[in-house]
Every structure is written in structure tokens, then in C-alpha cells.
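Below: one structure in C-alpha cells.
Only one protein chain is missing from this complex, and each of the others stays in its spot.
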Amino acid sequence: MNLFAAISTEPALWSPEWLPRLPQRLVEMLLGFLGAPEWLVSIAGFLVAAGTVVGVFLGGFALLSLIERKTLARIQNRIGPNRAGWFGILQPVADGIKMLTKEDIVPAKAEKFLHLLAPILIVVPAILALGVIPYGREWTPVSLELGLLFFFAVGSLTELSVFIAGWASGSKFPMLGAMRAISQMVSYELPLIISALGVVMVSGTLSLPLIVEQQGGFHLGFIPAWNLFTPWGFFAGILFFICSIAEANRCPFDLPEGESEIVAGHMTEYSGFKYALFFMGEYLGLFAISALGITLFLGGWQAPLPGLGFLPSWIWFFGKLAIVIFMFLWIRGTYPRVRIDQLMRFAWLCMIPMALLTLPAAGIWTILNRDGHGFLAWAITVPLLLIPCVIVTVIFNRRLASANRTYRFAE
Amino acid sequence: MKTGKPTRWVLPGLGLFQGLAVTGKNMVQSFYKKERMTTVQYPEERAPISPNFRNFPFLVYDKDPKAGLRCTACSICEKECPPQCIYIVLDRDENGKSLKRPKVFDIDLSVCMNCGICSEVCPFDSIYMDGEYELSTDDRFGGLLFGLDRLSKSAEYHMKLRPEQASEVMARRKADEEKKAAAAAAKLAKAKADAEAKKAEAEAKAAEGKGEDA
Amino acid sequence: MTPLAMMLTLSSVLFALGLLAVLTRRNAILVLVGIELMLNAANLNFIAFWAFDSPGAHNAAEPVLSGPMFVMFSIAIAAAEAAVGLAIILMVFRHTRSTDLNKLDSLHG
Partner (left out) sequence: MIPLLILSPLILLAAIGAVWMARPVHAALMLALTLALVAVLYLALGAEFIGLVQFAVYVGAVAVLIVFSLLITRPGDEAEEIERRPRSLVTGLLCTLPVMAVLAYTAASGSNIKLIPWQPKLSIAELGEVLFTSHAPAVLALAVLLTAVLIGAALFAREPDKTQDDSSEK
């Protein structure tokens, strides 16, 4: 089975580059020392490698749930949680204890089994998707040849689980929330995938570690050769970012769980640990999609400036992840929620045409650069993308975004 | 879109960045500009309450908590109270004679709506609105029923809570008292004068009688 | 039983189940479910012949990837078919307030 096309080089065990894989190596060595059979060693190694990733991101989830509240508080000139522990550092623990000790309520009209299944199905794809991301030069938990496709294939399971959550609850608000969530996710998955396709076209591979490796090096000696710093990559990156906000159900696209409109969307009928699982799935999904964006457009684990290579590569990755997540928080603290018709119209009339345009731009860019016409490549692709972008924005601003809502009962 | 106003052309999408700038400034300045922070750390520090804040009635006493209670158990507040949360029993001595003070004075916090009518109608300056707001309790029956012991507060407390109102009341009461004292003194003087006059008359009579006798 | 025969039997049963769904279900959307099952049975056959018999060994000129290629086109067409089918069903539902195929016996739209 060539599913696990391993990129393995035998490195020094104690180098900082290898720190994240140290637990896996130690367990493998220990089992080998004890004389365990080879299949057991490899399975244990895989389990420990998976455990490392899950552990890192569960820690990140706990930290983010605190940092998000702190950042939002600062944006609103408040202090935020500061009671549990030093600067509120124990707040996630307090939240966790509260969630775990809450009563687990299953509505009388709910489908018991599906109601239980949905929160699990929300978390599983997020964790699976996190497994294929290259976090460092030597740290790709599962190095798949078809990593990008795997990411999107697994990510599409989320829609079904949101539907199950909404439908199995047997009540109105979850149903409405699930319908909103599905239509939003389906609409924004299209431009998300299309904007990622440009990267695939240029790098000629679906393997995420290879995509990162191709973004190494620097233009003019200091501009990193990331995909974001090409015309098509700039537009595709911004489109990808907007779509990932919608896919992660973050403000301003958090209509599926808009608390002032439909309680909590598909999570309304969940409490206790199941609700915590939804929360966790959402944050892990946010991590996963940000990590994919970094891999595709921000050079993954590549250092941002030459001469910074002495730091282990995974530090750069997590630094970029922190910045991207902070952008999510900043945007959440700034923009009001959009209306559902504006949301859909934006997806189909702005995002998809622009995403489709990045594909020919990426093709022209690659061909012209291959033939050595670097200037011509800029001269063609920038207007090719910029002019339609301005036209689309102006039209959307003038005509479509301000489409008057018709009220049936008011007035 | 016809708004009537002439629309100035701005770069589409500019507002997005302006919004980000505002929130970004908020966030950065919140770390070093103390005057930006609008919240107070509640249990340790408290925001000053407005002198107009009125929350729950209390009974005023002068000097002694028992004997000095201004309330005379006249039951006007009990009758006026819209949600009828006040319950008063008049104290009597063994002969059934009114002692003009309450034996029981209860206010139910869970019923009281803080309207302040009781303090408006009280003719004895006895019941006033408090500024206390930490009244929550985990005992929903006993803890929310305030008896005499928790309702009576000293005149000094009132003076501290609402200096204007309290000093006005104090001045009025003092004037009343002085008037009363003056009246009493006048009465006393008159009685004394009367007595003296009587005495003088009696003396005169006696002297007359003696003279007649002599 | 060889793996190939097993795969072919599996796909034939899957096809029969899909046919059963198409014949017995009354809800138009569930008829579509049966059609999807039948399409998948056909796809299974392509992959089975590709996986168990070396393509190109019989005839060097033959493209090696015809099995997966067929399946790819079939998946794309199946997705399109589902989209159009559901759009038609929604249209019908809007007219008759029902997706029950037995109630769609009127020629007057």
C-alpha cells in the first residue's frame, strides 16, 4: 500500500528539529529493545505519533479558548477571565470541569443513537485532517501522497455530521441551524477547494510536505518564495482565508450558531460533554484549516527570513499558526454578523468567480516564469486578477449587498 | 438604492480596514491606557453608586436600636405598599395599651419592588430607601424575609448614605423638637405662673384671713 | 472463489439492491438513492477489473488507467445526475406538495 509514502531520513535523535517526534522514537526504541514484533512496534509508533498531534492540539484548544476570551475582552476594553489561577490560566480547566459535571440531556423526541453519534463525527474529521499537515521539516504525522485530497475528503464529513446533529435533536432550532450550516458550508467549500487548486497546479503535487518544500528559498535574497507573494497566490490566499472563516463557522459568518437568532444552531439540544465535543471539533477544525492555509500559501514551516534557519522549523509553523488564529480573533472582534442572503450571494457571485480566475492566472504565471518572462508574468496576471476583483467588489457594494430585504409582516 | 443623500465614492472594502484599525487600537491601548478600561474588579473594588440609587427600605433609629426606633407602627406604609410586602404587628403592654412601636416589622425582599412609596408616605421620617445591592442569598425563604433586626439602621447610617435628605430630616426633626420643647416650656412656665398666681392668691387670702382674725 | 469473482458478486448484489429500491420505494428522493447504489455497483466492477487483472499486460497499446478513468467520469456524471434529479424533484414538490411518485398521476402540471 503506497498510501503511506514515507519520507524518512534517519536524523540525530536529540536535535530540536526532532523534538516533536521524540516520544514516538522513544517508544519504538523501547519496544524494539524489549523484543516486540515489528508490526507492534510500528503500530505503537503510529499511535504515539498520533497522540503527540492530538495532545498538542488539545492543549492548543484549551489555550485558545482562554486566549480568545482574553483577546475579545481587550478589543472591548475589558480584562477578560482573570479569576481562575494566575491571569486566568486555569480557566480552561474550570470550564472543562463545569462541562464534564453538567447533566447530559437528551430530548424526548431525539434519535438517541444519532444524537450521540453527531458530536463524535464532528471531532473525528478534524483530528484526521490534522494528521496530514507537515508541522516541521521532520514532523509530518502521516505523509500522504494525496494529502490535500485527503484533507478535503475528510473535511466534507463535517457537513453530514452537522446535519445529523441538527436532525437527530428533533427540534426546530437545531434543524434550522443545520440547514443554514449545510448551505453555507457547501457554498464556501467550492471556492475553498478551487483556490487551493491553483497551488496544486503550480506545484504539480497533492502531497503537502512537497508543496511546502517547493516554497523554500527567497526572491531577491529576502522575500520568501511563498505562494502568497505571487499575484495569483495573493488573491487565492485571501479567498482561502475568507472561505476558511465561513467553513470554521466564525464571525462574521457564524450564522449557523448565531446566538441572537437561533439559540445555538445545531448545538442547541446538546449539553455537558457532548457540547464540549462540538466546541472542541470547532476549534480543531479551525486549527486544521488554518494549518492547511499556512501550508498552501504561507510556506508551512519555512522561515520567513534568510538566516533564521537555526530555529527548529516547527517553531515557525506554530508562530504562523498563532498569527493566523489571531487574525480570526481580530476579525471576530470587529465585524458584525452578515445576513444569510448576503452570505450566499457573496459566495456565489464574488468568491466563486474570483476563485475560478486564480486558476488561469496561476497557469499563465507558471508558464511565463518557466520560460523566463518574469516581468511579463507580473504584467499579465496582476491586471487579470485586479480588474475583475475591483469590478466585482464595486458591483457587489453598489447593487447586491444593499438589496433591500422584503418584510412580510412588519410595517 | 435611493437614499436621497449624494453618495461620495469611497474605495470599496475600505470600511473593513477602518473597522480593523479601530478594534486594533482598542486592543493595544487597553494594555497601557488605564482610563480606557471600563470595568471594575467587583468584589475588591466597587463602582461608586449614584446618590439617586434607591434599592430597599430600611428603618431609622436614633441612638438606641430598640427604644430609639422612629417607627410608631402606624401601618400607613403597610397599607400603601403596592405589592403588600410589609407586615407590621403593633407592640402592646400587658394591659393591651399601645406602646407606639412595632413588635414585628417584616419586609419580603422577594416581593418588594423598590418603588419607595413607603418612604414617601411615612409621617414619622422612619422608613427610607437603602443603597444596598448585595442582597442575594442561598436561603430563599428565611434569607429573603427581612425582620426588624436587619431593617433597623442608625440615623448616622442614613446621614452617611444620603447626607442631603438626612440633614434636612434632622433639621426638621430638631426644629419640631425645639418647638415642642418650647411649647412644653411655655406650658410649664404658664403652669408655674398659674401656680404662683394661685399661691399668691392663697397667700393673699390667708393674709386677709389672718388680718380678719387679728 | 477468486477475489475478482467476489467483487463481481458483491457488485451484482449491490446492483440488485439498488434496483429493488428503485422498484419499491415511493418517495422520489429514495428512488434516487437506489440509482446511486446501482451506479456504485457499476463503479465497483471497473475498479475490480483494474485491480485484479494487470492492465496493459494483455495488450501493450491499451491505456493502463481505463478502469479508474471510467470511474472518475462516472462519479462526476453521477454527481451531476444527482444535482439535476434533486432539482427536478424539488420543482415537482413545489407544484404538488408531495414527492410521492404514486400521487404524480396527473398530466395537468
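Going by the order they are written in, the chains are A, B and C; count residues from 1 in each one.
What we mean here is this: contacts are C-beta pairs under 8 Å (C-beta built on N, C-alpha and C of every residue); 3 or more make two chains touch, one makes a residue touch a chain.
Being a predicted model, the structure only gives us computed values, none of them experimental.
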item: Chains in view touching the one left out; value: A, C
item: Touch criterion as defined above, residue of A:163, A:301 or A:328 at the omitted chain; value: A:163
item: Contact partner of the left-out chain, one of A:26, A:93 or A:153; value: A:153
item: Positions on chain C where the hidden chain makes contact; value: 1-21, 23-27, 29-30, 32-34, 36-37, 40, 43-44, 47-48, 50-54, 57-58, 63-65, 68-69, 71-73, 75-80, 82-84, 86-91, 93-95, 98-100
item: Touch residues of chain A, complete complex, unshown partner; value: 1-3, 114, 145-146, 149-150, 152-157, 159-160, 163-164, 167, 175, 178-179, 182-183, 186, 189, 204, 206
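The rule we apply is simple: only the chains that are shown with their structure count from here on.
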item: Pairwise touch network: line, ring, star, complete, or other; value: other
item: Whole-Å separation of chain centres (CA-atom averages), chain A against chain C; value: 33
item: Chain A and chain B: spacing of chain centres that average the CA atoms, whole Å; value: 61
item: Touch list for chain A against partner chain B, complex; value: 71, 74-79, 330-331, 333-335, 390, 393-394, 396-398, 402
item: Residues of chain B defined as touching chain A within the complex; value: 1, 12-13, 16, 19-20, 22-24, 26-27, 30-31, 36-39, 41
